[in-house]
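With one protein chain withheld, the remaining protein chains of the complex are depicted in position.
Right after this comes chain A.
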Amino acid sequence: MSFLARLALTRTAPFRPPLLAAALLLAALPAAATAQGLTASDLTNMAQEESDGPLRIEITGGQVEAMPIAVAPFFDEGGAGDLAARIQEVVTADLTGTDLFRAIPASAHVAQPQGFDAAVAYPDWRAINAEALIVGAVSAQNGRITAKFRLYDVFSGQPLGDGMQFDADEAGWRRVAHKVADQVYARITGESPYFDSRVVFVSETGPKDARLKRIGIMDYDGANPLWVTDDSALVVSPRFSPDGSQLLYTSFANGLPQVMLMDVATLSAWPLKQDAGTMSFAPRFSPDGRWVVYSREQGGNTDIWQMDVATGAERALTETQAIETSPSYSPDGRRIVFESDQSGSQQIYVMPADGSAEPTRLSFGEGSYGTPAWSPKGDLIAFTRRDGDRFHIGVMRPDGTEEKLLTESFLDEGPTWAPNGRVVMFTRMTPGGDGVSRLHSVDVTGRNMRPLDIEGAASDPDWGPLLP
């Protein structure tokens, strides 16, 4: 029994049609999820009227000043103990971690709500310039918890959407907090959220010339890391399937790099291809999960191949004498962006997903470009650029224009996108004998660079889907 199944969410309660932004968001969630877990339901009693109030952060570009918000202490409505405070902390950390929100410290609050369902004294919150107010409550019983929240637009003096309630196993309390924060984020920004998501990555231990590597899955914020391989064989570049139920990764268990496919629920893994003597690496699923593209080496030459996962049938998509690797699908599955050194240095190219036309070169700046990753929104391609002895993470339009570098260091590489296409996570390695790799995230504006708060060294992140 895997932890993913254990924490999977189910909507078991009757679901009242929501009214506002939440309706759009929830409509996108699968109607039936799996296993035990988290139930979402609306609390409509307090929301008498629709609100399309002015509370909105536009995050399409430019400098944004963080919106001041107040998160009132979450009420313990029975048995919650310190869970109420812990959930409130995670909600606050999710929101302020985006740099789009600034939490007004509780010490500055001039009043407290009288209860979860009490009328809001808007003037008290206007007095401290809070633009939004989050009120929450948590209860726990028999290993299950219930968390609920309401979001208020302080200046227009009305609720922003319905209150919502989530039920889950106590072990899933962080997911509940991420769900609350996702709701708040989506309602205020108008964008899809990303807090309730996971990242698969490689944990690194041991000296630089004998690194031990194992694959882990953690919450997007670095919490709850769990290991899905041991470190007996070198493993690199894990990638989630579109629904997060499977992993592709590259293992050296047989003495050469080979793509493996793992079922996350059972942790059973098997080689993607049966021919044991062939090197294969750099795998990625198509958005519909039907195909895997990967690099395959023959006689020293590396091309991009495509496999039909159901039948195992495979064919070459590139046939050059150059190295082609690091393929990534467009979100509509119709194109593949990849890197090739056919010009003499690594550059980024795009081709139809069936390889039916000549690739088009996208990158033309100084230095070399690699590891392209197509945003799930489709609007940008993130990449690694090397210029001299410096490395950058950057983004460009899918036609190669509007290139923008987001980072710079001794070695940054391998961007992966948050499910909403607003943030990229990548590996940063420091130089020297005691240099280590760590995961960082940065938003597409290039602001808000943050190291991920996890223990030890890590590399090769791949950001999974928003969980249902």
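The rule is simple: contacts are C-beta pairs under 8 Å (C-beta built on N, C-alpha and C of every residue); 3 or more make two chains touch, one makes a residue touch a chain; residues count from 1.
Basically, contacts and distances are computed from a predicted model.
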Protein name, per the UniProt record, of whichever chain is missing from view ("ABC transporter substrate-binding protein", "Peptidoglycan-associated lipoprotein", "Cobalt transport protein CbiM" or "sulfate adenylyltransferase"): "Peptidoglycan-associated lipoprotein"
Per the touch definition above, residue among A:Q306, A:S330, A:T371 or A:N420 touching the missing chain: A:T371
Given A:T39, A:T189 or A:S295, the one touching the chain that is not displayed: A:S295
Logged for chain A, residues touching the omitted partner chain are 207-211, 234, 236-237, 250, 252, 255-257, 277, 279, 281-282, 295, 297-302, 321, 323, 325-326, 339, 341, 345-346, 370-371, 384, 386, 389, 410-411, 413-414, 429, 431-433, 435, 459-460
